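Every protein chain of the complex appears in place save one, which is left out.
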Amino acid sequence: MIQLPSFLIISAIVFTLGIFTILYKKNAVGILMGVELILNSVNLNFIAFAKYVDVGINGQLVAIFIIILAASEAAIALAIILSLYRERATIDVTLVDEMKD
Amino acid sequence: MIQIALFIWLLPLAAFVINIFIGKRLPRKGDWVSIAAIGASLVLSSILLFRVITGYNPDFSLHASLHWINLGGFKLDMGFYIDNLAVIMVTMVSLVSFLIHVYSIGYMDGDPLYNRFYAYLSLFSFSMLGLVLWDNLFGIYMMWELVGICSYLLIGFYFTKDSAANAGKKAFIVNRIGDFGFLIGLLVVFNFLGTFNLIDIQQDIGRGLLSGGWLTAAGILLFAGAVGKSAQFPLHVWLPDAMEGPTPVSALIHAATMVAAGVYLMARLSFMLSFDAMMVVAFIGGFTALFAATIAITQNDIKRVLAYSTISQLGYMIMAMGVGAYTAGFFHLITHAMFKAGLFLGSGSVIHAVSHSMKKIGMEGDPNDIRNMGGFKNKMPITHWTFVIYALAISGIPFFSGFLSKDAILGGTLAFAMSQSNPVYYLLPIFGFVAAIITAFYMFRLIIKTFYGKPQLKKLYEHVHESPLTMTVPMMTLAFLCLYFIYTLPSLGPVGAENGWLMHLIQKPFSAVAVQLGRPVYGITPQAEHFAHVNGLIISIVFALTGIVLAFAFYFWKTINVEKFTEKIKPLYTLSLNKYYFDEIYGATFVKGLLVWNQILAWFDQNVIDGLVNLAGRVMRVFSVFDGLFDQYVVDGLVNAVADITLGFGRGIRKIQTGQIQNYILGALLGMVLIIILTMI
Partner (left out) sequence: MEPNEILFLFIAVATVVSAAIVAFSSKIIHSAFALLASFMGFAALYVYLSAGFLAVTQILIYVGGILILILFGVMMTHGIYDTAKKTAHNALSVSLLGGLAIAAVLLLIITRSPWAPILHKPFQPTTQLIGAAILTNYLLPFEIISVLLLGALIGAVYLARAEDKQK
């Protein structure tokens, strides 16, 4: 039962939930959480393929780079959210619509 | 034994780390940390030296290494290569360093950056010891750069003074030229042999993996590093300026240890010098020895005289390495470290006294200028007597250490010249012997002007006093180490150190080049050796005494009028006083040349390139007129039509732009889904 499909299914479910989170939340931090879920599910895929498919260790290395990118992304995103909050006293993304029309 | 060496090396590093971070808050500003560390290194290295001497084995060596970097095809090991050479050198470095640490308690007393000074001294000791101990060229290069940076930091220690900051920069940049050669040499060696390890290099060269022109090139390129660090002609210009640093630094770095690193490197690498490379080394060394000595005669700054003297003595050592008088060169390195460090400490003691006295009487002026001194003999007896001992040693008077080593070098050079068929090699001993007279002359000129005669400035003289014990004890220790029997033990004959422990332990090394060629790199006939030994001895004593007597005749008895004499040889005198205008020549050629080249490039840019561009511009303009007409009627018409259509669309579509980021995401997502479904089906 602990086979490639199990991991792919878990990964697919979490990926879907991540997309859903991004669309559903109005809170910018919530959207960030959705992004993290997506990145994690992708990582799980890479690592699962590294084990079950003949690609050597490259899957794990890609996963490491994704984790590092996620860390930078989270830091930058939080900094943006903080400065947004200071400017507007809100982090509701639906209220940030200067770019419309 | 390796563990002991490891401690010797790392203790000063620990002291550096402690002092640089928390030195300020420690009692006495942390000087005892550095002193304790280097003291412990001294004790440990003495243990090593004791073991080596009792072992009495000229072939003793110990090698231990660890894997440091292992990157696929590139491997780098780090380790220690300890032989007699390294042990003696380590002991010398830690001894001189320790004495100077102690001396600095008195000299640097009250300096606002006291703790930083000690931190730098510790860092320097660490890197210098590493340079001596490491077993591979890469590590040596790293340590080499570290001592360079310490030198830079300490020369510019009084960085608020412009001249000091500039001197630091000059030292760094001039050294960079030499170090660049060193780096290229390293790459040549690595390219051919794929290793930096000295022992592997030795074996590989013996097998002939690096030979002929490339071997000579590698030797000369590596020597370029030594030229920079040991201030040899033509890169000697930084060392006199380096005297801007505090005097203990001049004694430690710019007299005894760092500048000798170049000589040490040559000793380590002597196995890979081909005959041509050796000749380059020998002639640069010999020429430097004479050339720097002639400048030292006319200088009036006490430290600059010593600086040029250092360059000259280093030239001797380099020359010795070049003619294969390896043992003599290294011997001179050790004895020179003792007496030159002593000379600098003595001059520091004088400068210390003069500058304090100046402060007391409110006089402005240069405390280093010997024209303001005179008659200090009575006021500073310890400084005077130790100074005289060092001067006798450097001049090569029997019963002092310098005599033994200098005589060995001169004898070796003479024997080498006599064994070669080409008479041009006689230039080398001539350089050496003439420099010996001059050395004796300028040293005694300095002594007479400083310690004898009438005081030049009465008021200044009255406030001069002897330095504190922390300064005089190191000086006396070094003076003791200038006595001949320390180096000739177990025999006590004063004329040669051939039977002494030092020359026994440091014997002529195995030459990988000779193994490769299957014959000695150069020949020295036994008759020449014998002749040179006996006659070199006599000539060098006579020359040294001549120099001293001349100095007395000029400056003490005044049988020869100095002013009239300099008037007669005016052109030569000004040439020497201005250091052969080397700074000016470099300024006018390299620095100016670069600026002129820049101007040429700028002119080229302005006229040629800009001209082309302008021409192209004009041609384009003519074209444009026609183009414009076409544009206006044909193209614009089409464009306007397109724009109108787009505008109409845009009016409708802008409604979709809600500014809601999630709407955009959803849109992008659905688009992606659509594309995937279309491609799958």
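Each chain gets a letter, A and B, in the order it is written, and its residues are counted from 1.
What we mean here is this: a contact is a pair of C-beta atoms (placed from the backbone, for glycine too) under 8 Å apart; a residue touches a chain by one contact, two chains touch by 3 or more.
These numbers come from a predicted model, not from an experiment.
Remark: the absent chain touches shown chains A, B in the intact complex. Contact between chain A and the unshown chain involves residues 1-4, 6-8, 10, 12-21, 23-30, 32-34, 36-37, 40, 43-44, 47-48, 50-54, 57-58, 60-61, 63-65, 67-76, 78-83, 85-86, 91-92, 94.
Seen from chain B, the chain kept out of the figure touches residues 71-72, 662, 665-666, 669-670, 672-673, 676-677, 680.
As a working rule, only the chains that are shown with their structure count from here on.
Those residues of chain B that touch chain A in the shared complex are 654, 657-662, 665-666, 669.
Remark: chain A residues 19, 22-23, 93-94, 96-101 touch chain B in the complex.
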